[in-house]
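This is the structure I have questions about; it appears just below.
All protein chains but one are shown in place.
Which chain is which? They are A, B and C, in the order written, and residues in each are numbered from 1.
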Amino acid sequence: MEHFAARVLSNRQIAESWRELVIDWPAQAPEPGQFLTVRASPRFDPLLRRPFAFAGFSRERCEASVIYQVRGEATRLLADLAAGARLDTIGPLGRAFPPPGKGERALLAGGGIGLGPVLFLAREFARRKREGVATGEDGLSPALACFGFRTAASVPAIEWPEGVRIYTDDGSAGFAGTPSSALAEEDAGPGRARIYACGPAAMLAALAALAKSRGWNASLSAEQWMACGVGACMGCALERADGAGFLRACADGPVFERDDIDWAAEAARAAR
Amino acid sequence: MEHFAARVLSNRQIAESWRELVIDWPAQAPEPGQFLTVRASPRFDPLLRRPFAFAGFSRERCEASVIYQVRGEATRLLADLAAGARLDTIGPLGRAFPPPGKGERALLAGGGIGLGPVLFLAREFARRKREGVATGEDGLSPALACFGFRTAASVPAIEWPEGVRIYTDDGSAGFAGTPSSALAEEDAGPGRARIYACGPAAMLAALAALAKSRGWNASLSAEQWMACGVGACMGCALERADGAGFLRACADGPVFERDDIDWAAEAARAAR
Amino acid sequence: MQPTLSVQIGPLILENPVGVASGTFGYGSEYEALVELNALGAIYTKAVTLAPRPGNAIPRIVETPAGMLNSIGLANPGVEAFVEHKLPELKTRRAAVIANVAGASEEEYLAVLERLEEAAGPWISPPEGLPISACSARTGIDGYEINVSCPNVRHGGLAFGTDPIQVERLTAALRARTRRALIVKLTPNVADIAPIARAAEAGGADAVSLINTLVGMVIDVRRLRPVLAMGTGGLSGPAVRPVGVACAYKAARAVRIPVIGLGGIMCADDALQYLLAGARAVQVGTGTFVNPRTAEEVLCGIRAWMEREGVERVEAIAKMLA
Partner (left out) sequence: MQPTLSVQIGPLILENPVGVASGTFGYGSEYEALVELNALGAIYTKAVTLAPRPGNAIPRIVETPAGMLNSIGLANPGVEAFVEHKLPELKTRRAAVIANVAGASEEEYLAVLERLEEAAGPWISPPEGLPISACSARTGIDGYEINVSCPNVRHGGLAFGTDPIQVERLTAALRARTRRALIVKLTPNVADIAPIARAAEAGGADAVSLINTLVGMVIDVRRLRPVLAMGTGGLSGPAVRPVGVACAYKAARAVRIPVIGLGGIMCADDALQYLLAGARAVQVGTGTFVNPRTAEEVLCGIRAWMEREGVERVEAIAKMLA
């Protein structure tokens, strides 16, 4: 993890209220699932750094990208950054998606704000396939990589890795349906697949339940408000499924395994 | 006084750390000495509106200008505004420079942050002269209009009204010296001149003393931190010279008469 | 559905819950050109004291992160000038006029209130159930807000505001002298606001309002002295909003009389935080400096929120917190 003033290389709109930020990344190479934090304002309102997952990384060009939704003040300020601007950045932070185990099919699902890390993972699979580095069941590629959006207008205009499937709730682009329903059609046996997902809490809960019912592993990326982002403040706690206290989203996660967290309880909390 | 979202027409650098902001002004016409307040950030740090004197106004084009120094956060944010941006604006506010009395020569002196209002006054004299509207001793123009700067680099690149004299401390542009010393060379008799000035507290104190010793009137524009800018909060108080309490810079001023305020005490306070 | 916005504070029914806070709105006319005064539920005047007060030495204000300090020192022309110069104009207002009363001793508070009662004459209540704005004959004063909490006066109100016994005694003495709405304004500079709120209730207050400012200080590190001439000042603005909401929450659970919430309200959501915390009405202070239309926008936003959430009476929001 490093702290530096990253240079903004581009910052373009890719869908309604969605943008892709590309910054130079002269630091340690990030892995899919990891995140960075940025300070959006030199003043104190908004005050805290904001976490964003890496959506991609080019080792050749030393460039990292983030896909973000303009939601509140910090992301509005981010949206104003022009190429050449400096952005106070810390990263890479947190636990990455683990590689699939031997003989495990990789099933990827990303939705909404969870697009970035899953896209990065899909991109890494694609790269490894290109470069012939073995990962996944066939050693080269995920069995499935699905991304869900509400409607065609919310599908980001980016370069999608080969083989990725787009779902929209209303069928206005790609397939009609959700990544969760797509994954449910997979027929891998117990221990023969691992779900990789990031997205709304309800989607993660559904996927955790699916994984459990099929005996699959699942590596799911959770969200929680953060203050320090490095494991020092205990602010980003998530309840452990075993009742033995809490896990830190920033340092123990954001990627957790299927049974680390009670994903259904998280979804209920988010919906409350 | 009106409150509206003014459109930025231009915002250019005119000297080191000095800028001129031009905005559309569809509201009541401002007079020299009056000011406006702006909200520099939609968030709360910086929080309070900032006051700036009008530096010019075009009745034909309904445009007002402000000359400002980039000092802290609010002015830094102002400096970032591009043409077309909106600026939350209230004005015109405060007491304007009164017209010179019959037979009074108008002696104008502006320094530093006090440039704007005195420039506006000089411009108005020039306009009236063009339009043949009688003001000043000769009914048409000030006897003297002097602006002081540290050095050539701090003299703003603007269109100066005809007849204006520029002074620099080091003589690197215009005359060597200060507006105060220039005014001291005037020989008008008691009651035959009125000083109009805005600038550092020490300059105002010197001019008030000069006016007193010559028996001239003086209309001097003071500064004080403001919260409301409209006379409601009593925050911008200045001590009355007669000891009978306080005057509000925003509503009783910012232009005060020679004997309203103990200008020497103000200068001492500013220097402390 | 048109939501009902009126709020009852003792004998007084406010047309709507949004007022402007004492010391931030002068006596109303200062903001007349920028604010639709008729849209306000109440105008809380600048403090009125027995003698004229020029106010504290200058500088009196300084900005802080998301806040400001003031040490105005209750600058006001005194009760006689208030009666002569401000009262006539205040009689013409549609909004409820609440006179903010301050003093350095119990006697002073009583003397100010008595003089105001005398000048305004007997309380004329509007027809049963109608807001004060419906009253044909207005007296210029519809209630009192007793400032027992100003941090900016030496030997002043602060001592009162932190001691339940004194608060109850002062409130009872004032209560005996007026039928108008009696609101006691509390300070957040206490370990627990609940006993102070209960003391005001026990003394017969119709409501408590809170918070006044928090004691704060800014030091000029170049001039090696406090920025404010008085050293400390009172902190207000969005920075203190969480403190105010917590105080409103606690006070609303400590007393049965209405709580009026203020401190850092900049938008409708901020005001709704106070209402959900248990306040029945709110005041906008520093927010008006930043955006004179804050109170109007707050009212608009509360109405829209009520329509969206299907809430019929604004007073019901106080019970909606999960």
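Throughout what follows, contacts are C-beta pairs under 8 Å (C-beta built on N, C-alpha and C of every residue); 3 or more make two chains touch, one makes a residue touch a chain.
Small disclaimer: the values here were computed from a predicted structure and weren't measured.
Asks: Could you run through the displayed chains and say which ones the absent chain touches?
Replies: Touch partners of the hidden chain, whole complex considered, are A, B, C.
Asks: Can you work out which residue in A:G112, A:G163 or A:G231 touches the chain that's missing from view?
Replies: Considering the complete complex, A:G231 is the one touching the chain left out.
Asks: Which parts of chain C face the unshown chain closely enough to count as touching?
Replies: These residues of chain C touch the chain that is not shown: 64-67, 69, 158, 162, 189-192, 214-219, 221, 223-226, 231-233, 235, 237-243, 245-246, 249, 264, 269, 272-273, 276-277, 305, 320-322.
Asks: Using the touch rule from the top, list residues of chain B that touch the missing partner.
Replies: Listed in rising order, the touching residues are 43-45.
Asks: Residues on chain A that touch the omitted chain in the whole complex?
Replies: Given the touch definition above, chain A has residues 1-3, 39, 44-49, 88, 90, 224-239, 244-246, 251, 269, 272 touching the missing chain.
Operating definition for what follows: only the chains that are shown with their structure count from here on.
Asks: If you average the Cα atoms per chain, which one ends up farthest from chain B?
Replies: Using the mean of the C-alpha atoms as each chain's centre, the farthest one from chain B is A.
Asks: How many Å are there between the centre of chain A and the centre of chain B, using C-alpha atoms for each centre?
Replies: Averaging C-alpha atoms per chain gives centres 55 Å apart.
Asks: Just how far, in Å, is the C-alpha centre of chain C from the one of chain A?
Replies: So the centre of chain A lies 48 Å away from the centre of chain C.
Asks: Send over the residues of chain B in touch with two or more other chains.
Replies: 44-46
Asks: Residue numbers in chain C touching 2 or more other chains?
Replies: 65-66, 238
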